[in-house]
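What you see is the complex with one protein chain gone and the rest in place.
Naming follows writing order (A, B and C), and every chain is counted from residue 1.
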Amino acid sequence: MGQNIECLDLEVLEVLSLDGKDFFRLRLSPPKWEWNTGQFVMIRPLSWSYDPFLPRPFSISQLDNEKLEIFFQIVGKGTKLLSQLKNGDKVKVWGPLGHGFKIDLNLPILILAGGMGIAPFIGLVKNHPHPEKLELIFGHRRDLSCYPINELSKKILIWTVRDASQRDIERLKRAIQVKVEGYSSEGQILACGPLPFLNMVHNSCISKQTQVQISLERPMACGIGVCLGCSIPGPSGENFQTCKHGPVFKCEDLSTVCQQIKGIY
Amino acid sequence: MGQNIECLDLEVLEVLSLDGKDFFRLRLSPPKWEWNTGQFVMIRPLSWSYDPFLPRPFSISQLDNEKLEIFFQIVGKGTKLLSQLKNGDKVKVWGPLGHGFKIDLNLPILILAGGMGIAPFIGLVKNHPHPEKLELIFGHRRDLSCYPINELSKKILIWTVRDASQRDIERLKRAIQVKVEGYSSEGQILACGPLPFLNMVHNSCISKQTQVQISLERPMACGIGVCLGCSIPGPSGENFQTCKHGPVFKCEDLSTVCQQIKGIY
Amino acid sequence: MNFKVKIGNLVLKNPILTASGTFGYGLEFEPFGDLKKLGGIIVKGLSLLPRPGNPGDRIAETPCGMLNSIGLENIGINAFLKEKLPYLPWKHTPIVVNLYGEDLQEFEKLAKILANKEEIGAIEINISCPNVKKGGMQFGQDPSSAARVCEIVKKAAESKTVIVKLSPNVVDIKAIAKAVEDAGADSISLINTIPGMAVNPYTRMPKLTNIIGGLSGPAIKPIALRMVYEVAQTVNIPVIGIGGIASVEDVFEFILVGAHAVEIGSASFTNPKLVFEIIKELPTMAKKLGIRGLNEYRGSLYA
Partner (left out) sequence: MNFKVKIGNLVLKNPILTASGTFGYGLEFEPFGDLKKLGGIIVKGLSLLPRPGNPGDRIAETPCGMLNSIGLENIGINAFLKEKLPYLPWKHTPIVVNLYGEDLQEFEKLAKILANKEEIGAIEINISCPNVKKGGMQFGQDPSSAARVCEIVKKAAESKTVIVKLSPNVVDIKAIAKAVEDAGADSISLINTIPGMAVNPYTRMPKLTNIIGGLSGPAIKPIALRMVYEVAQTVNIPVIGIGGIASVEDVFEFILVGAHAVEIGSASFTNPKLVFEIIKELPTMAKKLGIRGLNEYRGSLYA
């Protein structure tokens, strides 16, 4: 990967709020890219002056002949401005970036998504040839209607847990632990979500010696491995750039990071 | 003046390009202000982040029950962004600022306008009870269709001179000199335009010992007399703030500035 | 909730002051809010005699900020006392006079004039202006001359609270701060503007006739925050944070790194009601942060 990265000015086709407030679907004119679930793009509208300065990273949620779609939540200045884009506006987009999930379409797949961590999986679920092989555990804080869950095939098994309280989080953790064991040998596990969620997944899997692919979020400036802002310490001392070697890592590669998470967050 | 200054969030009612390119009319929901021709407002759209940072000054072109109107040309980042405003957008506006022209509606009035210097006079010409008392000499670089000249009453005398070449400028200068003499005792002369234009007006009038009121443009940060960015040296050593004591000055108050203009510009 | 803070002998009803040179002589802001609500009003820098400032163009916009080379234009201390001070609400909010002297004698004379004026809440010494030839920044770049100005003003000002305003154009701001504290300053305010420049590539002219001016606005906030953090950890007197503050969040960022109060500067140019709006938002923000007072929050950065 890396050879087919392109930087393009794409046109906004649609900006749609899912909850009338904070959750948005942004559709752009589609580039012709080969890509994997879990890869991402850097986005910067042409209308931005130097404030905000940096581009913003988003998972590719869907990409087909009709649109490049990302799914995002307003959390700050940049996402607020993205939500105000109008049809026809131009945005600079480079991608597909990083390494996505390694997926075997013939194996059963357990998806563990926390909140916006659902974003990269939307295209996967919609386009999977055997959706009955997919199972999703979805932990979320905000109302389910905020997320594009009802767009997903009825054929896949979805467990949603609203993790508002400490008790909910314990429930989610147990649900994950129980499921994970079942997949340890026969299938694949993919996870994406906020750091505490990933930490939980990591610990659950490591303790069961289960393989899981985890997509990690780190602050990013370039998305292409040059600023070294997103570096994380790998298991044997060497650094990984999250944007280039990740964002999807094997569980065991993240042990050092997960040890640090408590310190950092 | 100064007592009735207000700072309001006004709504964009219309943004209309006059030439399909650089010249715009911006209409905002009207504040209830008493104001004079030559007063101005500071404008800063709520959508601006910190870049551009400063508000922008514009003459009040018209203000009635229906709209506050300004007429502007794209010359840089700020005016470019203003031209992209959409109906319903909010802009912070404070005014009416400074001292405008002192106008006697019963006297004949000669208006000398250079380019965008036409802006403050549009409302005056449209609403004047005796338009036949008005005469306008209009020097302009761009095509006449860029300016809202055809909106002005047919009853007023308009002399337009396209000052593209040095010869044109000489023609404009002569036209002004000839006219100015006629108004020296019996009427009022009002001028607004770029600095070299004002300089020419100033010199023509001073040499004929004719009174003329000149509206001056200076870089401004606050518009209310506090940053002292717009100060100019008055004739007897004291400083004037263009935003507060002006923007309209008596001709003789600008002698020192006009001497400096060659140095500065 | 109570937002009172003490700076020397002064009690401010809230930590929001106006930065010198960006709030005129105060009265200009009457159309935009109730001056009595302000934590304090710091007026334009005053000198013994009126000063015309620098000639020509003296402001220019830059990315997220601006340059100025006003050169301390002001009406002079006497005109201020006669024409402005009586009309300011000095009984309800402290009036702080920002002082500029070309030499030590001028600073001393200025302080003496203010010593027994009950209408004056405090003195802020400006040893950090980059836009004047004499005095100004050069006093603020060396610990011993900074200390000397401070001592002299402190003595001449008698019981008046003295705030020393530092220049960011130094290698080690902590050393200057310490020197000024030892010299008896009641408080330290920082930062003043940073020397900068802008040019027009088409006309080939500098945007400021003076060529170099002082940079202010959100662009410099990270530098200001760092210096306030360094100084707050070094001295035991209250620190007043200045530099690019443009929102209530920014105010709390400066308090978080150790500031007792803040001054709102060029951001007032973007919205003349800003200081008043920020003061109104203090309680809501405190609630969002889950704090009951500024003391528990000040300097509480997890670091």
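Before moving on, here are some points about what is shown:
Everything that follows uses one rule, which is that a contact is a pair of C-beta atoms (placed from the backbone, for glycine too) under 8 Å apart; a residue touches a chain by one contact, two chains touch by 3 or more.
Please read all numbers here as calculations on a predicted model, not as lab measurements.
The undisplayed chain touches these shown chains across the complete complex, A, B, C. Note that of C:Leu110, C:Leu190 or C:Ala219, the residue touching the chain absent from this view is C:Ala219.
Per the touch definition above, the residue from A:Leu10, A:Ile137, A:Met200 or A:Ile224 contacting the chain not shown is A:Ile224.
The chain not shown here touches subunit A at positions 2-7, 44, 50-55, 92, 94, 218-222, 224-231, 233, 237, 239, 260, 263-264.
Remark: the residues of subunit B touching the chain excluded from display are 49-51. Not every partner is drawn; the one left out touches subunit C at residues 62-65, 67, 141, 169-171, 194-199, 201-206, 211-212, 215, 217-223, 225-226, 229, 244, 249, 252-253, 256-257, 288-289, 300-303.
Keep in mind that, in the parts below, only the chains that are shown with their structure count from here on.
Per-chain CA centroids place subunit A at a distance of 54 Å from subunit B. Between the CA-based centres of subunit A and subunit C the separation comes to 46 Å, rounded to the whole angstrom.
For the pair subunit B and subunit C, the distance between C-alpha centroids works out to 35 Å. Shared interface positions of subunit C, defined as residues touching 2 or more other chains, are 63-64, 218.
Shared contact sites, meaning residues of subunit A that touch two or more other chains, fall at 49-51.
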